[in-house]
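Quick notes on the structure that follows.
With one protein chain withheld, the remaining protein chains of the complex are depicted in position.
Moving on to chain A:
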Amino acid sequence: MMCERCQEREAEVHIKQIINGEVKEYHLCRECAETMGLEGIDLFPHFNFDLSWENLLGSLFEPFAAKELRRPVRTEIKCQGCGLDYSTFQKTGKFGCPKCYESFRDYIKPLLRKIHGADRHRGSKPELSYIEKDATGDELEKLKKELKEAVEKEEYERAAKIRDRIRELTSKGDGSDGKA
């Protein structure tokens, strides 16, 4: 197809304009498209570049965007154990049952960092052997799954932390007590 303006060069720019249902098509060569743009010919009416650009950036940076933007609205989350929803927790400051911690895990980590300056327990653990064994087994499985997810999402910093924790757990059998 030739450029409809100069009829000399191959058309490389194809513009389809729809204004109030009226469709206009332009097939232009690069030079002509550039010239028309410089001359202020209204090739791109009502085209709000800034707004579109922002949306585009948003989607480009999606994996790095604030967690809140990527997750469902907080109020929709309920504890699988007792049915307490997150907004009620936010109002009362009290959890409903131990499973709330699991259900709200990712949301309460920033909260705990605010309260304690940390989100990870470093103190003593239950010492009854059966609990420890089960907990470690469960935790290992969970961590392996998390590690896979983190690598898939290319969250390498998180992946490294999970890997360290797995090492810590699996080295317990070698006589290490797991303390840092």
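The rule is simple: contacts are C-beta pairs under 8 Å (C-beta built on N, C-alpha and C of every residue); 3 or more make two chains touch, one makes a residue touch a chain; residues count from 1.
What we mean here is this: contacts and distances are computed from a predicted model.
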| item | value |
| --- | --- |
| Protein name as given in UniProt for the chain not displayed, "Carboxymuconolactone decarboxylase family protein", "Phosphate import ATP-binding protein PstB", "ABC transporter permease" or "Protein arginine kinase" | "Protein arginine kinase" |
| Residue in contact with the excluded chain [from A:E12, A:E31, A:D119 or A:E155] | A:D119 |
| Chain A residues that touch the omitted chain in the full complex | 81-82, 84, 93-98, 101-102, 105, 108, 111-112, 115-128, 131, 135, 139 |
